[in-house]
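Shown next, in structure tokens, is the structure this report addresses.
Every protein chain of the complex appears in place save one, which is left out.
Chain naming follows the written order as A and B, and within any one chain the residues start at number 1.
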Amino acid sequence: MSSLRSRIWVLRLISSTAGVLVWLLLAMAAPWLAPHDPFLVVGEGLAAPSWHHPLGTDLIGRDLFSGVLFGARTSATIVVGVAAIVVVIAFIVGLVSGYLGGIIDDFLMRIAEIFQVVPRFFLAIVAIAYFGSGVDRLIVILGLTSWSGLARVIRAETLSVRESAFIEAAQLFGSGIFRTIFREILPNIAPTVAVYLTLLLSRVLLVEASLAFIGLSDPSSISWGYLAGSSQAYLRSAWWIAVFPGLAILMAALSLTSLGDAIGRRERK
Amino acid sequence: MNPIIAAGSTVVTLQDVRVSYRSRAEPILRGVTLTLSAGETLGVVGESGCGKTTLLRTILGLIPTDSGVVEVLGGDPPGLKDGSPASRAAIQLVHQDPFASLNPRMTIRQILQAPLRINGYEHSASRVRELLDMVGLSHSVLENLPAQLSGGQRQRIAIARALSIKPKVLLLDEPVSALDVSVQAQVINLINDLQGSQGFSCIFVSHDLAVVAQVANRIAVMYLGQVVEIGDTDSVLTEPAHPYSMALAASVPSLRQEPRGESWRGLAVGEPPSEMMTSGCTFRSRCWVATSRCDVETPRLVERTSSRQVACHHPQGR
Partner (left out) sequence: MSSHLLEIRNLSVRFQSGSHQLTAVDGVDLTIDKGETLGIVGESGCGKTVLATSLLGLLPSSARVATHRLQFSGIDLSNVPSGGWRSIRGRRIGMVFQDPTTALNPLRTIGSQLAESIAIHDRSATSREIRKRIIDLLESVGIAGASGRLSDYPHQWSGGMRQRALIAMAISNSPDLLIADEPTTALDVTIQAQVLELLRSIQRERELAMIFISHSLGVVNSIADRISVMYAGRIVESGPCSEVLTTPSHPYTRALIDCFPEIGRSRGSLVAIDGQPPRHIGKIDGCRFRDRCNVGRDRLDCVSHDPVLKRAAGDRSVACHAVVI
């Protein structure tokens, strides 16, 4: 790789990692960093950004800066929660399917297909209508509807690595199933999986934001999407209510995809 | 499994082994018979399609046979899943491609420690260093990844790994074919030295007759799934009896000064047949001494001298 492209790549990696880290840090520190409770009315409604309210206030006078900080917390919670569910299920299904093959593979892939075919957004709406709109429920729904794509990627990677000579050599010197999968195969598929995972989580973030935008988020927690959605009627007069939450969504999603892209390029070079 | 192997005893036996892949009707091995004795190196030579790699995988138990007997160290071939770990460790393989046979994400130390740990051997760092000494590599490669090593170095690691668990039989599948000539010689010499000091029995598969000549006590020449000639290396190479052995030996590029322009004796004409042959000798379409008998009757391996067997109706030479 030429040195100019190499430098761009390093910049990209640093900035995207920084973006994700800043988001997570803000999310964790929100209760301490936020000057006000995001639900409390603390100022005049529709106040422009000022010294007291750096990002302005919304319709009824709640501080937007606090809102954005707590929104980071909500979105981070959801993304991390979904990541946990997705990683666990997808790895188990993908590794087992790819390594063992045969009937087990067929069976597991049929199940994955069922989950893949379901339209995630609309299922979420229906589920929220049925079960209510809590963050925990949303994590479960999004997690269950997102794992199958990752499982397929893991399976495909496992299949290709499984045929390698070094896997056969390991089996010949006595490596058992578990060791072969986790010590030999997994380190080789991790980078590709990481790329796909970041893209997946980026999409999850956007789905959550979209649901919140149309008012289906958990009312007890602030969400960026909700903030952006609530500003629809005031876009021209109070632009800040849409722009800042919108920027936050953009930065978070971009950081994730950029990070995935940077990891992918490192592998390709 | 008998841990003590008497000199002169047979460690691997194949008796009329036939193998075909599930997806293809055409057999890969059409009745292979050979033996490997304790402490010897058997070279298996042949061109593409002769079945030499399948032969090794059948001995390892990775491919099931259609018929015939395969006996390894007095028992069945170990395979991957069945068989005890001890029987599996007694026979090891060095793969052809040194770039693919080492896990790209493990350090050399991890690669060498793994089989030791799994099989209950001492796996300390000093033991790993002993292994590196055994194959003539500097200790500085311990924390390297395979990608940082050359092909010759990687192949040495593969050999060290295979020998670390003290197998009785070592199978080598074209171990030097991917290496530069100057490095080939290093690895060939290493294999010879190690066999002398460690005492394993060895099957060395290659398409290169000259390479095999440097390592093997006995040579088996294969053509399209059959052993056509087998015997002591020197006598097979200086006085080949099967026409294919003659063609093969005559085709090997040599540094000897021959007047060029003269066509080589016994040049095998044409190419291996594209259609399956159901009867008769597989070599007949390219053979200059073939007769009508060769169309009909499949030649069997027959003893010519005490140290030579040939499968041919019209063997050449004395």
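Heads up, the rule we're going with is that a residue touches a chain if its C-beta (ideal position, glycine included) is under 8 Å from a C-beta of that chain, and two chains touch if they have at least 3 such contacts.
Keep in mind that this is a model prediction, so the values were computed, not measured.
Contact with the omitted chain, checked across B:Leu172, B:Leu209 or B:Ala290, is made by B:Leu209. Per the touch definition above, the residue from B:Leu42, B:Leu131, B:Ile188 or B:Cys281 contacting the chain not shown is B:Ile188.
Touching the chain that is not shown, out of B:Glu47, B:Asp76, B:Glu130 or B:Asp232: B:Glu47 (per the contact rule at the top).
Note on the undisplayed chain: of the listed residues B:Ser67, B:Ser124, B:Ser150 or B:Gln198, the one touching it is B:Ser150. In the full complex, chain B touches the hidden chain at residues 47-48, 150, 152-153, 180-186, 188-189, 192, 207-211, 213-215, 237-238, 247-257, 260-261, 263-264, 267-268, 271-272, 274. Looking at chain A, the residues touching the absent chain are 1-6.
Note that only the chains that are shown with their structure count from here on.
Note: centroid distance chain A to chain B, computed from Cα atoms, is 52 Å.
Per the touch definition, chain B reaches chain A in the complex via residues 60, 62, 80, 85, 88-89, 92-93, 95-97, 100-106, 114-115, 118-119, 158, 161-162, 165.
Residue ranges of chain A in contact with chain B, taken from their complex: 164-166, 168-176, 179, 183-184, 187-188.
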